[in-house]
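Omission of a single protein chain aside, the complex is shown with its protein chains in their original locations.
Letters A and B name the chains as they come in the text, with residue numbers starting at 1 for each one.
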Amino acid sequence: MSRIGVFTCHCGENIGATVDCAKVAERTRNVPGVVHSVDYKYMCSDPGQSMIKEAIKEHGLTGVVVAACSPRMHEPTFRNAVEEAGLNPYLCEMANLREHCSWVHEKNDATTDKAADLIRVMVEKVKHNTPLHPIRVPVTKRALVLGGGIAGIQAALDIANAGHKVVLVEKSPSIGGHMSQLSETFPTLDCSQCILTPRMVEAARHPNITLMTYAELEKLEGFIGNFKATIRRKARQVDEKLCTGCGLCITKCPNKKIPDEFNEGLGKRSAIYVPFPQAVPNKPVIDKTNCTFYKSGKCKVCEKMCPTGAIRFDQQDELVTLDVGAIVLATGFKVMRTDKFPEYGYGKYADVIDGLQFERLASASGPTLGVMKRPSDGKEPETVVFVACSGSRDRAKGVPYCSKICCMYTAKHAMLYKHKMHHGKAYVFYMDIRSGGKDYDEFVRRAIEEDDVKYIRGRVSRIYEEDGQLIVKGADTLMGGEPVEIKADMVVLATAVQAQDGSEELAQKLHVSYDPYHFFAESHPKLKPVETNTAGIYLAGACQAPRDIPETVAQASGAAAKVAALFSRDELTREPVVAVVNRLPAPTFSYCVGCFLCQSACPYQAIEAEEIRGRDGTLIKTLAKVNAGLCQGCGTCVSTCRTKAIDIQGFSNEQIFAELMTL
Amino acid sequence: MDLREKSRQLLENGDVKAVIGYERGTMGARRPAFIRKAERADRLVFDEACAQNLATYLTRPEVRKLGRVAVAARPDTLRAILQLMAERQVKEENVLALAGDGTVELGTAQAIEEHLATCAKELPARDREILDRLSRMDRAQRWAFWQAELSRCVKCYACRNSCPMCYCGHCTMDCNRPQWVPVASHALGNLEYHMVRAMHLAGRCVECGDCGRACPVGIPIHLLTFNCEESVHLQFGQRAGASSKLDYALSTFRPDDKESFIR
Partner (left out) sequence: MTEPFEPKITAFVCNWCTYAGADLTGTSRIKYQSNVRVLRLPCTGRIDFMLLAKAFARGSDGVIVSGCHPNDCHYTSGNYHARRRWMIYRDLMDFMGIDTRRVTFSWVSAAEGARWAELVNEVTTSVRELGPYTEYKELALTGVE
């Protein structure tokens, strides 16, 4: 027999002024099963909570209903109080008299009636509540960081410095990411390589960090604290242990005409290569699509030259399985390529380049060794036009969002150009200058005021070639839309920042959500910016949205802090609001018929198959089984189950049915 | 060669443990026959009058225990077999469908799928007529129609038992904690029963119409499940029983599913 206590809160005037709380408490006394019903000014106050605790002991309550504010507000408070009095916390429910009643209705009998109804509903529910216990799951204290750019490096270093093991996986042959390609960084104009390289080396040498470059995530199973990741280590065709990184193979490789990815196609590399001189690890890989041996079956010059015999033409991809407790996603971004712009020549003009290409032209380690030379003929460009918002904020290009970094790097590019060619002319076409950030606006002002960069507010409608020059046609909207035509030697498009190729597939492997542009989605845009909706998977950097370096590093440290907090405990406890498949004595075992229609409905892949076997090992029945570690308690499976074999704790069929039957 | 001879061979060679087919019943009707010995195979008939969907028996414990069985299969039976495979109730290696005139052996899900592609599906004229009538009614008339029809229901559960997809060991109707649907065959109990049945078959109904044929009081209840199935087909472009790979319309989704009523 239920012995329910109901505690109606006035919340000062908040409930009491609209709802006749005394009357509600009085009426509630007549509800079957209710043995104690009182009202009080502030139930959440210490005296209020004491009232509940004492009543539990005095009246031997088997369930508690607190009729007060939203359960989203004080449910933990009252469940704690109930637990302190020795009752299972999940035997306490709240009726929402404030947000759903007193605050939204006029003071009258109907409102008081509604309050009494809401309490009755919860009394019926709580009669069917069962004691629940938090779910405990062990935590594997090793993190997986996907992506070896500055975001991944920072996250890996922070987690490693907190004393935990980290595996840093990077798909290209070296860590470093886009930041390693940059010449200088805004707003300080310090050399990107100079600040990044020490971090790369630190990551490689850190005793807690295992680097896996030229590797990608193949598969992910499991759940927070208990992931099982399968990593594909792509064959480098080079034995990393034997290779000393002497570079003789690279010098001797006969095929040196391959467009260099690191230099954004502005330079050439050999078929066996390291992406850039400061690469970490500084071990080459063979590009199989371009290697003469793989194409014709003859060559092997590198093998003959290698002093340590490290070349392995027969090396195969290797699959490595890792147990990890948390994952940081730091897979970065890509920029839109110039061929996406018909109005700017579909990428057919060699001297219309994107921002990353300009970085390589300006870089002292780039293909021109930092001398301003335009790609087509190596001539020094006397006039350069920079076009901000190329593709960004442009629905026709499928990118309605602001790419965020372009205003700043365009100002930087124009300055770098002017610093290298004092007599040159730099023009910037822009829509708005978005330079929010520490020292950012000052930086843009410097470009305009000190370095004499000409800013023109307007869009460029067309670029075409005439007599070896690029004609840039646009309009100056601050001059009443007056047409502007500039004869330029080179044009730099600040093209849109986009999600990395393959983001959608990766998100699906990890079961994290993504936005319409394939950037990974955070759990909450403000309050959970580094978490994903999948517990144990965190975000860092531009894989979530366009970000600059300071933000990326801050977010990476944030994600690392989340991982460190997760790893600070040996066990996780989770709310026991999870689905369960009923189990019964033999020969029924369960109402589950094993149709597994629930399996594809589960957003978390939490439904597994459980085989019931007889003593002799023969298979009797295959049932669905919920992995409580994976289940998040949405209950979609419950609605799919025809036999009602699957139910959700805390919102069970019996509870909801009882609530409904009260109405 | 006909079904009898085929069955005899299969049983003699030990290819199957039993042949589930049809034999002559009373008054020209056909009834199911379970042939386990080759010499009994000459009882089998397979003609236009054989209407029942024999896939229903594949999930019965007695049949499951046998191992591999052959089934005289009409197109609806084939669809039911595929759907049962998708729902992990029937193992591919345990069923040999005898389709066409009863001599076309379909031993794999793929063979069944390919054979089904050649079968056309048509709604019987009587059903067409009722649906046309219903489509001309307004809501209140449809309510009155179904209330009148369902008032004859005695909840004998023949519809449930005849349905190849109603194989659950413990039906929602038997669920009493909580008692979702009243046991009695009064107006509310009947309405809720048939509503639940239709919803539970939405996306799973192979449209054999056996439930309607089984109804002793002649309620066209198969039209309820047909309606759900049609609704699935129109809105999600798929039909039950098309594949042995699970593709249950109500446990999958497309982010761009189109509806017009959600505010």
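Quick note on the criterion: a contact is a pair of C-beta atoms (placed from the backbone, for glycine too) under 8 Å apart; a residue touches a chain by one contact, two chains touch by 3 or more.
Predicted, not measured: the structure shown is a model, and the values here were computed from it.
Trainee: Decide which residue listed in B:Ala38, B:Ala111, B:Ala158 or B:Met195 touches the omitted chain of the complex.
Mentor: Of these options, the touching residue for the absent chain is B:Met195.
Trainee: For the chain that's not shown, point to the residue among A:Trp103, A:Tyr294, A:Tyr517 or A:Phe589 touching it.
Mentor: The one listed residue touching the chain not shown is A:Trp103.
Trainee: For subunit B, which residues reach the chain that was dropped from this view?
Mentor: Output for subunit B: 134, 139-147, 172, 180, 182, 184, 186-189, 191-192, 194-196, 198-199, 202-203, 224, 227-228, 231-232, 235-236, 249-255, 257, 259, 261-263.
Trainee: For subunit A, which residues touch the unseen chain?
Mentor: That gives, for subunit A, the contact residues 70-73, 96, 98-101, 103-106, 110-111, 114, 117-118, 121, 511, 513, 533, 577, 601, 603-604, 632-636, 638-640, 648, 651, 656-657, 659-661, 663.
Please note the rule applied: only the chains that are shown with their structure count from here on.
Trainee: Go ahead and note the Å separation of the Cα centroids belonging to subunit A and subunit B.
Mentor: Whole-Å distance between the two chain centres: 46.
Trainee: Subunit B touches which residues of subunit A in the complex?
Mentor: Interface residues on subunit A, with respect to subunit B: 588, 591, 593-601, 622, 640, 642-645, 653-654, 657-658.
Trainee: Sort out for me which residues of subunit B touch subunit A in the complex.
Mentor: Counting only subunit B, the residues touching subunit A are 87-89, 167-172, 175, 177-178, 180, 200, 246, 248, 250-252.
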